[in-house]
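Missing here is one protein chain; the remaining ones are kept as they sit in the complex.
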Amino acid sequence: MLRQMEGSHAVAEAIALCRPEVICAYPITPQTHIVERLSELVQEGEIGNCQYINVESEFAALSVAIGASAAGARAYTATSSQGLLFMTEAVYNASGLGLPIVMTIGNRAIGAPINIWNDHSDSMALRDAGWIQLYAETNQDAVDLHIQAFRLAEQLSVPVMVCEDGFILTHAYERVDMPDLNQVQAYLPPFEPVQILDPADPVTIGAMVGPEAFAEVRYLAHHKHLQAVEVIPQLASEFAKIFGRDSGGLIQQYRSEDAETVIVALGSVVGTIRDVVDEMRDDGVSIGAVKVISFRPFPMLALRAALENAKRVIVVEKAFADGLGGIAVNSVRMALRGLTTPIYTIIAGLGGRAITKASLLRAFGEATRDELDDPHFLDLNWTVIDHELARAKEKRRSGPIAENVLRDLGLVGGKPV
Amino acid sequence: MQKPFAITLDIGTSLANRTGSWRIERPVYVDLLPPCNHTCPAGENIQAWLYRAEEGDYEAAWRTLTEDNPFPAVEGRVCYHPCESACNRGELDEAVNIHAVERFLGDLAIKKGWTIEAGKPTGKKVLVIGAGPSGLSAAYHLRRMGHEVTIHDAGPMAGGMMRFGIPKYRLPRDILDGEIARILDMGVTLELDSPVTDIPGMMKGGGFDAAFVAIGAHLAKRTDIPAREASKIFDAVALLRGMETDEEPPMLGRRVVIYGGGDTALDVARTAKRLGASEALVVYRRTREQMPAHDVELEEALDEGVILHWLRTIKQIDGTTFTVEKMALDENGWPRPTGEFETLEADSLVLALGQEVDTSFLKTIPGVTITDDGVIDVDATMMTGYEGLFAGGDMVPAERTVTVAVGHGKKAARHIDSWLRGERYEKRTRPTVAPQPDPAADDLRGNPRRARRDQRAVRGAALPVLRQLLRVRQLLRGVPRQRRDQAGPRQALRVQLRFLQGLRPVRHRMPVRRHRHGARDVLTGGRRRDLILRDGCCAASSA
Partner (left out) sequence: MTQRIKFYQTGTLTVGNRLLDAENRSVQSTIDRSNSLTSGHRACQGCGEALGARYVVDTAMREADKKLVAVNATGCLEVFSTPYPESSWQVAWMHSLFGNAPAVATGVAAALRAKGREDIKVLAQGGDGGTVDIGFGCLSGMFERNDDVLYVCYDNEAYMNTGVQRSGQTPPTARTATTPTSGGSKGNVFGQGKNAPQIAMAHDIPYVATATVADLHDLENKVTKAMGLSGARYIHVSVPCPLGWGSQPCDTVRLARLATETGLFPLFEAEHGAVTNATKIRRKVPIEEYLRPQRRFAHLFKPKPDVEALAAIQAIADRNILKYGLLG
């Protein structure tokens, strides 16, 4: 059913259709609307006997989900930013124990300086925690990926993060085609755990494993991700059969088959990129885009196939590694290893900075002329940077950087000075 | 559930480390052959009859015992009880007094007049030659199997060496007569004073299907000692036999020299003491350790004042003066003359140099072979080279004791029975012999019973005197009748055991019972493991 609704509510209702048995909630912007809506749905009896637990921290939230999942319940939680980092230990634990928890990440920057707006620093920080990471471009994507995520997690017994950009998606009102319960139930069978805490058939879960078997345990986790590379496209095609639309899969291509220049990106920015591609195509530039949906596992072969004929590749990403550059770009380079294709990185949208078509057009244009620096920080205010660097050079105690920057921009506490 | 590798484990798997509480273990019963049963020459199921005796069912105990041995009262007196030497309870405190219980059961059976039925008639006839322990035992077992049995014996009375070789003081004749009579009452025909000279002829003439010959070894070995004058020289076999048959005991004199080192030599020495000799001197050419006599016999003889001269040979006799030469052992342990001589004064000499089998009447039987040692060669089924003729007892190669002879009788009977049915007797496979417990093992060291044994070892210095006193009475009759009667049969057993063990209360519960109890699956809870309880060990359940 087509509905106009907030992204968080759409996700909450999609989660509800998946009939989770335990939901753990702890507030953090921008995922809060999801758990708020779920709280209402549970209270209204929309999700059967689902237990909604208000916990005291994100660490507890995921820990409750771990306990619930081990006891055989379909468990769900959501978080963002600092919250994800606070539960880091449990994030690794859930994947190490192979518990098929699904968690929504409302992507948000990590402080300091504290910032509630969107970028990918949080989920990228935990890209190698053993979880599968799926990135949504739209709220429709977010709805569909959550439904597929439960199926994927439970089939492989591995936890899945569905990442959606904070505010850009979570707080955006968009048209969403909400599936109905029958469709979801046809797609997602009841949870059959591979291991369960059952007094009638007791097991010991969470043994201490020494050097003699640890590497094998880790390899088996790796193997699950390799399996996921096979399973994700299958689940997407099954999804298409039941729900009648293409959604999910490893990657999605947009006018990239014959393009000389191919843009690679994750999440909502792909929407903007599509428009930029259309405009540049109209101007006769041979350009296209590839959306990476599954960042972990990384679709090595699919992406190589999509990019191997390109003359250049531009990776647009919302997180980076200090002193190095992009993060996703390293995986792209891995996919293209052995080829000489030039690869550019554009770091954009940090801490919620708007990624405009104009900026992208400019940067993509420079790249197609091979004039782009690498990595390129989109829309960086070099005046501020130069000023601050000069000040720091002059005086050791030069004051807090964030405040200095705001002052340079003529703003303190959001007010002009 | 297909569990994830390594991070998820099966419960209770640490039990594989075999540490911690043993209370979670499940006992498993393992049937082992008790060492007592294993060493018994008569093949008695000692464990089984001790169990019934401890239960208080003496008749059942006696019936179990007599399935193997028709002479419990005799054996309870004359057997050298290798069972007790082997008893593994000895590692804990003391061997179980099997010998005394056997005698008690035998005596009780005579007193109560318990009898044994012959088996269902088979129509087969067996000839037994020799009414000694072996022949009587064979006759007994053959009757139980239902065969018709006729015994021929050259002597005037049945019993063989039990009567003519073992002195009265060791084996009261009413006891012997009682047990022989019980066998004869099963329908055995006994022909006394009827030596057999032509076995094949008698078998054919009498319609016998098989024959068992067990005439013993009654010919005394001789040695040539130069004697100047007519000295009084006897042979031990004749002397002991004379004690039974003659009106008057032989005139041995005040000082008697016995030449030889076997049990017979000691029997003669002790008999001489009883006939009034003030001195009984045993001369043996090797050392005390090398004497073939059983230790217990030797000890008793020494206790009674028998004097022993070892490493001596008698070179010459002149009236009452005996010249003996000292011997010395060479590097191989053989006695060699030293050339040193000494003289002894004695009124008579008894030669106890061993016995031989009178094989003259067997030499003519086709197929029968006689070994270089002068005994009859038999195969594994105890059959001689002559079809249907079996042999046993002292006349085949074996140790010459009553118990061995009785065992031969049983064994021969079984083979004869199988042979008569055209089969071959297959010995039941016996379980493995129970191991001796390790004296150093913790379960023995920490056992309070063992501690008591160690205390007794200290206190034990005073016991021989008491034992000697007791032994005199024992030798006369066994257990004081009035005490036994007062206390009732069960108590009597205890009293008797106590008596024989030096007035020490006997606390042995019969070990068999304990194992049977222990073998029950009494433990539950937790995951079970196997705890091996070996039957046949009276000392330690986990040995």
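Annotations for the structure displayed:
As written, the chain order gives the labels A and B, with residue 1 at the start of each chain.
Operating definition for what follows: a residue touches a chain if its C-beta (ideal position, glycine included) is under 8 Å from a C-beta of that chain, and two chains touch if they have at least 3 such contacts.
Just so it is clear, the structure is predicted and the values come from calculations on it, not from any experiment.
Between the chain not shown and the residues A:85, A:172, A:186 or A:203, the one that touches is A:203.
Of A:43, A:57, A:237 or A:381, it is A:57 that touches the chain left out of the display.
For the chain left out of this panel, the touching residue among B:19, B:332 or B:429 is B:19.
One of A:75, A:105, A:259 or A:406 touches the chain omitted from the figure, and that residue is A:75.
In the full complex, the hidden chain is touched by chain A at residues 21-22, 24, 49-51, 53-57, 59-61, 63-73, 75, 89-90, 93, 97, 197-199, 201-210, 212-213. As for the chain not pictured, it touches chain B at residues 6-7, 9-21, 24, 523-527.
As a convention for this text, only the chains that are shown with their structure count from here on.
In terms of their C-alpha centroids, the spacing between chain A and chain B amounts to 94 Å. Note for the complex: chain B touches chain A at residues 1-11. Contact residues of chain A toward chain B in the complex are 96-98, 157, 194-196, 201-207, 209, 213-214, 216-217, 220.
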